[in-house]
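Structure incoming, see below.
Excluded from the complex is one protein chain; the other protein chains are retained at their positions.
Showing chain A:
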Amino acid sequence: MKLELRGITKRFGDLIANDHIDLTVEEGEIHCLLGENGAGKSTLMNVLYGLYQAEEGDILIDDEVRHFAGPGDAMRSGIGMVHQHFMLIPVFTVAENVALGHEQVYGPGLLNLDAARTLVRDISARFGFDIDPDALVEDLPVGVQQRVEIVKALSREAKVLVFDEPTAVLTPQETDEFMAIMRQLKSEGTSIVFITHKLREVREVADRITVIRLGKVVGEADPNAGKEELASLMVGRAVDLTIDKAPAQLTDNSLVIDKLSIADETGHRSVRELSVTVQGGEILAIAGVQGNGQTELAEALLGMQERASGSITLNGTELLGLNARQILDAGVGYVPEDRTVDGLVGGFSVAENLMLDRSDGEPFVKFGTLQTDVLNEFATEKLESYDIRSQSIHEHVSKLSGGNQQKVVLAREMSRELSLLVVSQPTRGLDVGSIEFVHEQIVGVRDRGVPVIVVSTELDEVVSLADRIAVMYKGQIVGIVPADTPREKLGLMMAGERITEEAA
């Protein structure tokens, strides 16, 4: 089946998310859609899948114009989609999820789940998946959930499969397996649209590459093109993918985490007896697939996990048991993984967000009154030094782009005298330009002799920022290795393989 998008234009108010985009996917090819976050890739695919209606343009299947009023129409035309956030119902079984929407029934509507079970087993067998049709989806690991999504799409006889950032949640090994699945699908004649911003994967698997920037197609690229070339096409200017940093100059400052365990309210332990030491002047990157306890570990460092035991000492002071205020006063800077939820108050101005952590006294508050002059001066200075692109310091922070929001968080956290910096997912959802800036700032703090912990699920980021890498798996550190450790080995560690001391 040949799929063609012609002149697709989609607007959200004044914003043009897709501007006359043309795209042709031939039968049995893997077509990569490459672009930065916010370039309009997902919007385009949602138009294709009938979730959004385009203002202009046509969707053609085998040279015939089709109109999709909803996902049901798209599915009937043979288009399947595996969304970035899985569209599975956690409390349903695999079979129920696969059946949903095109259920086989007896008589007036009695579910025939056996048919769905058979379907799951048959498709799983074809691809060598090990999926129990009666398992609850919420109990399945992320990699398996993704396979359930693939089974779901194939069970509807999809001829074109769209994968939206499918590898974001996978370990390197799972990613390799996923690539193999894509090739197998291709060999069966399925066309694949593979949306990603990861250059490595594109070069490995793509037959054709279309690059999208700011809602427009900027060109096709050769799969054999170099990474730098693809990156500059994606960003629109020459990009330096490496980070310049001097060798670590260790200082006496240190963070010592000893046998830290964190439990949730059901007693499940997300972090188990974790011990690690971070010296001043080094960046310890914590790598791992999302959901292996990194979030909880970072939160515990700021005193936001109630059920934590063990000890966290910063330059000899015990942090565990202190509240967030006391920990901030001890000089801990903290950049949360989700800036919109935990890092900023969207409805507050840039200036107010910059002083959120210092509302308890001078210089910003005197006799319980906000010192607006002091604040405005402070905010104006930060706006300039951190290159925060905002109309004014009084602009609501929610109106800023992701990169500028992250700069506001960094500016706030770095404006205090730091004795420890914890940064979670420093560049999630940022454009390449902002990434460079954020990385420079983090390295700057390290060069001042402060211990720095970076938690990131992006292996590229981990490798380029870290002085040492600690890999977390199921709440424990499976190994601490130098930054130049080969990716294959890191990948194995992310899947839980322990690395012996001599290797580190």
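As a working rule, contacts are C-beta pairs under 8 Å (C-beta built on N, C-alpha and C of every residue); 3 or more make two chains touch, one makes a residue touch a chain; residues count from 1.
Everything below uses one rule, namely that contacts and distances are computed from a predicted model.
The listed options are "Nucleoside ABC transporter membrane protein", "Heme exporter protein C", "Cell division protein" or "Probable tRNA sulfurtransferase", and the UniProt record of the chain not shown names that protein "Nucleoside ABC transporter membrane protein". When the missing chain is restored to the complex, the residue among A:L110, A:A238 or A:V341 that touches it is A:L110. Screening A:N46, A:T210 or A:S456 for touch with the missing chain picks out A:N46.
Screening A:M1, A:I61, A:L100 or A:M304 against the full complex identifies A:L100 as the residue touching the chain left out. The residue from A:E29, A:E273 or A:E458 that touches the chain not shown here is A:E273. Panel shows chain A; residues 46, 49, 51-52, 70-73, 75, 81, 83, 86-92, 96, 99-103, 105, 109-111, 152, 258-259, 261, 263, 265-267, 269, 273, 307, 309-311 of it touch the chain omitted from the view.
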